[in-house]
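First the structure, which I've put down as structure tokens, then a few questions once you've had a look.
Apart from one protein chain that is not included, each protein chain of the complex appears where it belongs.
Chain IDs A and B follow the sequence of writing; residue 1 opens each chain.
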Amino acid sequence: MTTLERESPLRAFFTVFGSFLQGMKVTVTNLVGRRKITVQYPYERLTVSPRYRGLFYLPYDEEAKRLKCTGCTLCVQACPTNVISLTKLGAGKHGGVSEFTMDLGRCMFCRLCIEACPFEAIYMGPSYTLASWDRNACVFPLEALAVGGKAAVEQNFETITAALAEEEAQKAAKAQAAGEKAEHAAKPAEPRPAAVNPEGNGAKAGPGVDGKNAEAPAVPRPATKEVSV
Amino acid sequence: MTLTDTEISSTGMRLNLGPQHPSTHGVLRLLVELDGEVIHSCRPMIGYLHRGLEKMFEARPYRQTIPFTDRLDYLASLNCNLAISQAIERLGGVEVPERAQYIRVLLCELNRIASHLVFLGTFASDLGATTVFLYSFREREKVIDLLEAMTGARLTYNYIRPGGVPEDLPEGFAEGVRAFLDEFPRALDENDRLLTGNGIFRARLEGVGVISPEMAIAHGASGPVIRGSGVPYDIRRIAPYEVYDRMEFHVPAFAEGDCLARYRVRIEEMRQSARIITQCLREMPEGEIMTKMPKIFKPPVGEAYSRTESPRGELSVMMVSDGTPNPARVHVRAPSFVHLSLLPALLPGTKIADVVAILGSFDTVLGEVDR
Partner (left out) sequence: MSVQTSQPARTAPGGQLVLGLILTLVLVGLVSALAYLPWYLLAPATKFIAAHPVLNAFLDALVVCAFIAAQCLFLIWLERKFAGWLQARLGPMHVGWKGTFQTVADAVKLLLKEDIIPTHADRPLFVIAPYLVFVPTVLAFMVLPFSLSWVGYDFGLSALFALSISTVAAMGILAAGWGSNNKYSLLGGVRAVAQLLSYEIPMVLVVLAVVMLADTLSLTQIVQRQAGLWNIAAQPLLMAPAFLIYFACSLAEVNRAPFDLPEAESELVGGFHTEYSGMRFAFFFLAEFANNFFSAGLAVVLFFGGWLGPGLPAPVWFTLKVLLLIGLMMWVRWTLPRLRIDQMMGFCWKLLVPLALALLCATALWLVKG
């Protein structure tokens, strides 16, 4: 549509008035001809996409009776805002975590931790109702994040400590079989918790990306959880 | 006794437009001196959204800087991700697979449409036509749903990484995009009938905030601001990145230099983005989507500069590496920051209502102005 200069005033008047009527036709078309797109939350809710970045969850391995998380701290190192702090439970093949706290008040929901994890042990789910009245309620402990809740965490602890104790026993047996030297190298039976503080995050290198597709695992997701304090 | 002009002395009224103001598109403060309705001088004051992002980049490894770039230009966050990823790739000499390049272009153009729809809605609402805001956001919701299906997020996507993209297109994504693009031209035509042709809209914008091409070039304008003054300057054509050199699209430029021209540039750009997206979907090859990057990424000492065409203009990232896992210095050249420097030259002589129109036509985002 050309500009209105050099048009006679009468013609300009009719052009302008006509444009008003055209605009009003558009609005009345929307009044009668289009659906109303309001979704009346909280009575109606939209479903989020499968890749939606909501509340985190740590899958639980039914066969091994433990959480998949081995406490490797790659997620802690990958996080740009120091959200995760965890307490390792042992090390090596049977390693795990006894505490895994995420301060979601700091979290950007950027997914770098998900991509860093090599054990498919942390995912983001569809739960987005995370608002609370208290800052402390933003800190999610392992019981709130693990699939299966408190029971899973306790079972995890038992399984891992049992496995670690058995490993120790086997090592001790081997050492004893080797002779007196084993007694000097005997270690206490309880697992040593090695708290990993996320303070020195900047100095550690970020984990590499190996281009694997992080598909959602075949474990049940937790139901949408109302977080209220 | 009659009072002549020399006997009446009056000072101008100083008014603060912002930082809390419905129309300054963020926390921008404009200190204007008014004579009635006419502006005598104007001083933009920024810094209300400064978060020290460039300093934060220096304290983190390269991969961890990407989520922060989302918060620069939060309406076109994929473009900011792309700018910094390109800089990192150039520092480290990393090649991005072809499929990943197509996906990046696809995502950036979808984001361009979403950003321009926000511009459309807020610009019209600033001028009083509140209904257009709802209509444009209705269309934008479809784009955001598509991007959510792809990335998992609706505003701060964090989806373009050095080396490629983290995940491939989900099932049904291409069909969803095509369905959206089928309806989108109708929505733009409806908007033209409602707004672009409207007599009051044109009267508000024609001849307002005219920027001559020389002034635009002198102040370093880019994007729709300079294309609205007739200079067809588009980074995607001048220094093509990713697969833009294979894409057929028209760079819209209108010579009037007023707010209406800048508005029309953006509307036309949305149509061209739709064309680019269709071509991407058609021509995308199979293959890898991410080049393997080392766990601890230590690029060689040097610097890299990456230029992209964001919906606001030329968004460029300068990155300096000193061989450590963290960058030594990152600077983001934000187009909105440069456009704000035009205001003290442009605003004197205009009225308050024009200020709103001019600011809206620049489409500034304070996130990238203040960083």
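We adopt the following convention: contacts are C-beta pairs under 8 Å (C-beta built on N, C-alpha and C of every residue); 3 or more make two chains touch, one makes a residue touch a chain.
For clarity, every value in this text was computed on a predicted model and none was experimentally measured.
Colleague: Given that one chain is not shown, what are the shown chains it touches?
Modeller: Hidden chain contacts in the full assembly come out as A, B.
Colleague: May I ask which residue of B:Tyr135, B:Tyr263 or B:Phe362 touches the chain that does not appear here?
Modeller: Checking the options B:Tyr135, B:Tyr263 or B:Phe362, the one contacting the hidden chain is B:Tyr135.
Colleague: Specify the residue from the set B:Asn81, B:Thr156 or B:Asn198 that touches the hidden chain.
Modeller: Candidates B:Asn81, B:Thr156 or B:Asn198; residue touching the omitted chain: B:Asn198.
Colleague: Residues on subunit A that touch the omitted chain in the whole complex?
Modeller: Touch set of subunit A with respect to the missing chain: 13, 20, 23-24, 26-28, 30-40, 44, 46-50.
Colleague: May I ask you to list the residues on subunit B that touch the chain which is not drawn?
Modeller: These residues touch the chain not displayed: 13, 15, 21-23, 37, 124-131, 134-135, 138, 141, 145-146, 149, 170-173, 175-176, 194-195, 198, 200-201, 203-204, 351-354, 356.
Here is the rule we use: only the chains that are shown with their structure count from here on.
Colleague: So the centre of each chain is just the mean of its C-alpha atoms; given that, what is the distance between subunit A and subunit B in Å?
Modeller: 30
Colleague: With touch defined as at the start, can you tell me which subunit B residues reach subunit A in the complex?
Modeller: Of all residues in subunit B, those touching subunit A are 59-68, 70, 131, 135, 138, 141, 145, 148-153, 156, 158, 161, 163-164, 166-168, 170, 190, 193-200, 202, 206, 288-298, 325-326.
Colleague: So in the complex, which bits of subunit A are touching subunit B?
Modeller: Residues of subunit A touching subunit B: 1, 3-4, 15-17, 19-20, 22-23, 25-27, 29-30, 37, 48-53, 78-80, 108-112, 115, 124, 201-202, 204-211, 213-214.
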